[in-house]
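The complex appears here without one of its protein chains, the remainder shown in place.
Take a look at chain A:
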Amino acid sequence: MARVVVDVMLKPEILDPQGQAVQRALPRLGFDGISDVRQGKRFELEVDGPVDEAALARIHDLAESFLANTVIEDFSIRVEEVAEAAK
């Protein structure tokens, strides 16, 4: 059993109005010194069976065609081992 995490972020050149709204709220909450905030999405995929190259390739396709809109978003994929005992 393994977990694959897909992080999706707006491309750097795309304006992120949600992130900006968060950033503008920070001084009101007493958080100073944060010059930029960008907001993204994180998907956690629980994968049955081994996360081999074939499985990662399929997840790459999934991320590229569905989880991210590559016109405006970048994505990254990483594997997190899930300890059986923790289940």
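Following the convention adopted for this analysis, a residue touches a chain if its C-beta (ideal position, glycine included) is under 8 Å from a C-beta of that chain, and two chains touch if they have at least 3 such contacts; residues count from 1.
By our rule, contacts and distances are computed from a predicted model.
Asker: Quick one: the chain not pictured, UniProt calls it what, "Phosphoribosylformylglycinamidine synthase subunit PurQ", "Sulfurtransferase TusE", "Porin" or "Hydrogenase maturation factor HypA"?
Answerer: Of the names offered in "Phosphoribosylformylglycinamidine synthase subunit PurQ", "Sulfurtransferase TusE", "Porin" or "Hydrogenase maturation factor HypA", the one UniProt assigns to the missing chain is "Phosphoribosylformylglycinamidine synthase subunit PurQ".
Asker: Where the complex has a chain not shown, which of A:M1, A:A21 or A:A57 is the residue touching it?
Answerer: Considering the complete complex, A:A21 is the one touching the chain left out.
Asker: I need the residue numbers on chain A that touch the omitted chain, in ascending order.
Answerer: Answer for chain A: residues 14-15, 17-18, 21, 66-67, 69, 71-72 touch the chain left out.
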